Each structure stands twice: as structure tokens, then as C-alpha cells.
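A single protein chain has been omitted; all remaining protein chains appear in their positions.
As written, the chain order gives the labels A, B and C, with residue 1 at the start of each chain.
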Amino acid sequence: MITLTIVLLLALGGLGVALAAPLLKRGSGVLAGVTMAIFALAMILAVAGFNERALIFGSLEASPLTALAVLLLSAAGFFVAWGNLARGEELWGGPGEFFAFLLWGALGGVLLVGSTNLLLFFLGLELSAYATYVLAAYDRDRKESAEGAMKYLVLGALSSAILLYGFALVYAGTGSMEFAAIRAAFLKGAPALALLGALLALVGLGFKLALVPFHAWVPDAYQGARPVAAAYLASAPKIAVGLGLAALFVRAFGPPDAVTQSLLVLALFSFVFGNLWALAQTNLKRLLAYSTIAHMGYLALGLAIGGTFGYAAAGFYLLAYLIAGGAAFFALEAAEAAGVPSTIEGWKGLFKRAPGLSVLAAIAFLSLAGVPGLAGFLAKLYVFAASAKVGLFAVLVVAVLTTVLGYYYYFRVLQAAFLEAPKEEGRLSVNPSLLALLFVLAGLSILFGVWPAGAFSGLEQAFRVLIGL
Amino acid sequence: MITLGHFLALSAVLFAIGLFGVITRRNLIAVLMSVEILLNAAAIAFAATAAYKDPVFFSGQLFALFIMVVAAAELSIGFAILLNVFRHTGSAATDVVEEMRG
Amino acid sequence: MSVLGFAILAGLIIAGALVVVLSENIVHAAVALAFTFFFVAGLYVLLGSPLLAVIQFAVNAAAIPILTLFIIMTTQSRRIRPASGVFYLVAGFLALVFLVGLWGYLGAPETAFRPLGPEGLGVRLLTVTLLPFEVASVLLLLAMVGAVVLARRREE
Partner (left out) sequence: MVSLLIFVPFLAALVIALFEEEDAAFAKRFALGVSGVLTLIALGLYFRYPGEGFAYAEKLPWMPFLGASYHVALDGIALPFVVLTALLTVVSVLASWRKKDRAFFALLLLLEGALTGVFAALDLLLFFVFFEIVLVPMYFVIAVWGYEERRYAAMKFLLYSLVGSVLMLAAILGTAYYASAELGKFTFDYLELQKAVPSLASLPVAAWLFWGFAIAFLIKLPSFPVHTWLPHAHTQAPTAGSIFLAGVLLKMGGYGLIRFNLGLFPTEMKRFAAVLGVLAVISIVYGAYVTLAQRDLKRLIANSSVNHMGYVLLGIASMTAIGLHGAVYQMVAHGVITGLMFLMVGLLSERTHTREIGAMRGIYASMPLLGGIFWLALLGGLGLPGLAGFLGEFQSLWGAYLAETTRWMVWLALIGLLTLVGAMLWTVQRVLLGEKEKDYPDLDPIELAAAAPLVVLAVLLGLVPALLTPWIDGGIQPLLAFIRGLL
């Protein structure tokens, strides 16, 4: 029943925050604290009930995988709420409501991962997607925010529709909405209609994961949103969809090779082109956006390989990306709050003006690049090891070579921040709560980079249970 | 005799039309209308399958109901964002969204 | 079930949808959308599901087009400049590929048609899909709060 408690906690927490927000006009700090407490409580409950097994209302499964989704999504929400403590009641449309969307978005992700039928999967996906649409548009006073959010919404709605149509075909092909029955039908030899449906569902999820060629919305949405909101866009939906994809493939689609091979192709495109496009970027948000596409490619590689190790590798990738990618966006937020624009040009000489922020940002970028000792390195290593374990060496060689490109563009940012001379003099005053958040995230990057065994065994446990259904 | 295949074919045609609309329309409102067509195409497929292949649970028609809920929610958020775009640019043409670059 | 009824409805639906995606006058498109969805409601009647038809009529054929028209008025959009021919070619090609690909798969095994009355659907709605039902309420709430937050005027 712990899982049900968590679901209720997130839903009612969101409701409470949404109701309290108009009353507390100036008190978004209080709501941020409450939200962080709710997320922390959800994480504690998820750890306590990690091994719980139950079927709630016939459509939500309590399993280690669901608990894992709660943990990762709550962590993402927790960090974003923390990051939003920093500044800007004056900048936000509804300063307090922001947090309700974090809670509901996390709820949607949990439902998506834990669902046992197409309907709840779809609703969970929509819930988490709508929360991100609103968050992308949240910075109402900036033109880019509205435009990026609009593009995000249109392509998100299109992808949802494609996914939905895929589900309709799966339903038409198998005559059931329940994953177990669909799986049974797929194991007997997938009906052609259902297989086509599965492929369309993959296209829809590919949109949500920002895999090439379904990535067009990413750079604009990230560029438009406030970095704090972008940190959420870059982490929570990816966690939900990444884990949900694994759950959907294992629980419903069984082993249809055509679908996993298509995912492999998407993965290959993503890390090749994402990295190549990122090379040309000078706006840091766009750079991070394109590099996200590349990261999602590596993630999808782990998902396409599958098996306990492949999925656990993908899970670890999500964890590492959540920490480092989030930290990178928070660093941008801290710099923007101090008046530094998010461009390579603007970051020149940042080290001289804000050494602490620069070093913490550097740890995030190094982790994203994949430098040993940080979580991002092990994440890539596990995905590569997963592909080696199934003998996919051609893909492996391409994948490792593309990481070199990643080093190039991340180091270009570091070069600007550490080696160039600043344009303006004077120390910047960096928001202390953001700095503390960055410090925690850097610590987590190092912790998981040095001692991954604990986290990884939890991930393996979650996916072992999933696969052993 | 009308079969499930007829309904699915109709739904496929409708989906193709909607897809065509999403790609070619150059007004955000029109794009969102095309998305509505896509959702309705899926709903038809669900509802028809329920009547033909899922006599016990009938979950497809339930799904069709939920699709309507989703469509309404999507539109309300979409139009709210659209109003913001309009406030900033004075237009609802897709071009205003296209021109973003870093 | 009458073949003729289905054929007429299908024809009207397709025609309406074509007007929605081709018309250069956006008001015409919105009105066509209402008609299209109205005919889809007819389709649901054919499928023996009056409940679905009623809701389709109320939400999709009435509420949504009215909301759309309202937004059209607010943003003063009238005409849609036609997209370049290349777009039409690409989109048409994609739609065609999609259709042809699907047509090949439409050999779904034939099964008997068995409709279900409104009570049956209502009972299932609150048993089989109780959790999704609740989730849908959260979804609507989120959309409502979201729309309010994004669209309300700045308070000074």
C-alpha cells in the first residue's frame, strides 16, 4: 500500500499546493519547502517500499521499478524545487503554482511506469507531458518562452497522437488493453497490425525522448524556458519515458525484434547527429539541448539492448544524466541570475568572477562529457559494456568515437570559463541556495562515479523483477 | 456487412488527413485542429475495436472517452500558450515559432 | 448495421476533415471541424454506443469548435497563408505512405459485432477504469490551473 500512499501524496500534494498558491501571494519559498518535503517523503516511502509487490485498482503495479520511478522523479522534482527557491517571484506568472506542476508531473511519470494497461500508460504520459508544457511556457514575460513552449506543445501533441494511434492498432490487433494479454498475443507471433502499432508507439516515445529524427522541438523549448524549468524538461520526462519504454517493451511487446532494432537505429542517429549538431552551438542552452539528444541516444542504446544489464545501464544513465544535466542547467540559472548570459561568449572568464560556481559547473560538464571518477563516465561505460555483452561491436565503435565530440564541445565551454579573460571585472554574487544545490549535485556525481555498486544493484533488482514477470 | 476493417480504414484515412494538416498548416490554431483530427481517428479505432473484439471489457470505448478528456485538456493548455504567443508577436502564424535561433 | 449509413457518414467525415486541413479560411476550417466531429458522433451511434455519441457531440462537436472559434476571434486570424508546394508534396507523400502501409495490414480477422449499452459502459467506467478515471480528473485539474496561470493578467 506504500505505492498507493505515494500516488495519493503526489496527487493531493499538488492539489494542496495549487489551492494554497493564490492565498500565499509572496510565499513561494514556503511552497517550495513543502514541495521538497513531499518529494523527500515520497523518496523515503519508495525506499521503504522498494520491494513491495501489489496490483492497485487492477491497473497500477507496485514493484521495484515503480519505486525506482518514484525515486528518480522525486529527486528531479526535489532539485528543481530547490533550484526555484533561488529567485524570481517577480518573474513568474504564478510563483506558487509552479510547484503543483512539479508534483503532478512526477505523479504522471510514476503512473506511466507502473501501469499495466495502455490506458493508464497513456494518461500518465499525458499528465507528465502537460505539466512540462506549462513549465516550458512559465516565463510568460519572455517571447522565447511562449514560442518554445508552443513548438514543444504542438510536437508533443503530435507525438502523443501518433503514440495513441499506435496503441489503437495494438488494441485492434490483439483485442486487449491489458499488457499481459498483449504480451501473450505478441509471444504467439505478433499480429501485423499490432506490430505496426508498436512501431508507431515507438515513434511517439521517440518524440518524447528527443531521439533523432524526432528531436526538432528540443533546442527551442530549452532555449525558451528558464533554466530551472529546462532542468525539469530535460530530466523528469526522460526518466518517465525511459523507464516507461522499458516497462512497455517488457510487459507488453515482449521481444519483437523489429521494434527493438528500430530503437537501435534511432539511438545510433541520436548520438551521432546530436553530438555533431552540438559542435556548432554557441548558445549554452542550445548546446545542452543538442547534447541531450546525444545523451538520449546512449540511453536508447541501453534500452534497445535490454536484458537486466542493458536496462540497468540505461537506468544508471538516467540517474547520472539527471544529476549532471540538472546541475548544468542550474549553473546556467545561477549565472543568468547574476547577469551572465547563457552563451559561450558570455561565460568567458567566469572563473575569475565566480570561482565556486565555475568549478561546480565544471564538474557537471565533465560528468556529461564522461570523465572518469564522475557518474557520467560510468553511465556511458555501462551502456557500452551492455552493447559489448551482446556483441554489438559496430555500434559500440561508433558510440565510443562520438563521445570524443562530446569532450570537444564541453571542453570548449570550460575553456571559455576558465582560460579566457573576463569582459567585465568584479566578483559576481551567486545565489547561495543555488550554489548549495550545485554542491550537492557535484557531490552526488562524484559519489555515484566512485561507488556505483549500491545504486546499480538497486537498478538491477528493479529490472530483474520486471523481466521475471 | 460492415466489418472492423472498414472502421479501421476510415480511421487510417482520417489519421492521414490529420497528419497532412499538421505538416502543411501554417497557423497554430489550424495545426491544433489537425491534431484534434488525429486524436479522433484514434478514438474511432478504439471504439470500433471494442465493439468487435473486446466484448467483455469494452475498454476501447472507455479509452475513447478518455481521449476526449485529453483532447479538451490539451486544447485548453495549447490555447493558453497560444494567447501568450499572440500577446508577444501579434500573430498566430507558425512562422513566428519557426524563426527562433540561438 | 447499414452499409449505406456507414458509407454516407464516412464520406461526410472525410470530406469535413479535408476541408479542415485544406481551407484557407480558418473560420470555415473550424466550422468544418465541428461538422466532422458531429458525423463521428453518428459513427458512434452506428457502433451501438449512444453514450459515447452524446459525449462526442457535447465535447468534440460543440465545446471544442466553440473554444476554437473564440481563440480565432481573439487572435484575429482569418486566412491561412498556404504553405509552400514542397510542404504539400512532403506531407502528401507521408500521408500516402502511411495509408498504403496501413492498408496492407488491414487483414484483421473478422469477429462478430457486439455492442454494449450505456449502463454497461458506465459500470465499467467506475470499476475497470477507476484509477484512470481519477487520473483524468487530475489531468483536467492540471490543465485548468495551467491555463489560468498562463493566461491570467499580471497583478500589480
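The rule is simple: a residue touches a chain if its C-beta (ideal position, glycine included) is under 8 Å from a C-beta of that chain, and two chains touch if they have at least 3 such contacts.
Keep in mind the model is a prediction, meaning the values are calculated, not measured.
Participant: Write out, one label after another, the shown chains that touch the chain missing from the document.
Facilitator: Missing chain, whole complex, touching shown chains: A.
Participant: Which of A:L41, A:V400 or A:I467 sits in contact with the chain that's absent?
Facilitator: In the full complex, the listed residue that touches the missing chain is A:V400.
Participant: On chain A, what residues meet the omitted chain?
Facilitator: Touching the chain left out of view, chain A contributes residues 309, 312, 366, 371-373, 377-378, 381-382, 384-385, 387-389, 391, 393, 396-397, 400-401, 403-404, 407-408, 411, 415, 418-419, 452-453, 456-457, 460.
Keep in mind that, in the parts below, only the chains that are shown with their structure count from here on.
Participant: What topology does the chain contact graph adopt: line, ring, star, complete, or other?
Facilitator: If you draw each chain as a dot and join those that touch, every dot ends up joined to every other.
Participant: Rounded to the nearest whole Å, what is the centre-to-centre distance of chain A and chain B, using the mean of the C-alpha atoms as each centre?
Facilitator: Taking the average C-alpha coordinate of chain A and of chain B, the gap between them is 26 Å.
Participant: Where the centres are mean C-alpha positions, what is the separation of chain A from chain C, in Å?
Facilitator: One centre to the other, that is 31 Å.
Participant: With centres defined as the mean C-alpha position, give me the chain B-chain C separation in Å.
Facilitator: Spacing between the chain centres: roughly 6 Å.
Participant: Can you list the chain C residues in contact with two or more other chains?
Facilitator: 102, 106-108, 111, 128-129, 132, 136, 139, 142-143, 146, 148, 150
Participant: Residues of chain B that contact two or more other chains, please.
Facilitator: Residues 4, 8, 15, 18, 32, 48, 53, 57, 59, 62, 66, 70, 73-74, 77, 80-82, 84 of chain B each touch two or more of the other chains.
Participant: Mind listing the chain B positions that touch chain A in their complex?
Facilitator: Checking each residue of chain B against chain A gives 4, 8, 11, 15, 18, 22, 28, 31-32, 35, 38-39, 41-42, 45-46, 48-49, 53-54, 57, 59-60, 62-63, 66-67, 70, 73-74, 77-78, 80-82, 84-85, 87-89, 96-97, 100, 102.
Participant: Okay, in this complex, where on chain A does chain C touch?
Facilitator: Those in contact with chain C are residues 11, 14-15, 18, 56-60, 93-94, 97, 100-101, 104, 107, 111, 119-120, 123-124, 126-127, 130-131, 133-134, 137-138, 140, 169, 172-173, 175, 191-193, 196.
Participant: Which part of chain C faces chain B closely enough to touch in the complex?
Facilitator: Contacts found on chain C: 1, 3, 6, 10, 13-14, 17-18, 20-21, 26, 29-30, 33, 36-37, 40, 43-44, 46-49, 52, 55-56, 59-60, 63-64, 67-68, 71-72, 74-75, 77, 80-83, 87-88, 90-92, 94-96, 98-99, 102-103, 106-108, 110-116, 120-121, 124-125, 128-129, 132, 136, 139-140, 142-144, 146-148, 150-151.
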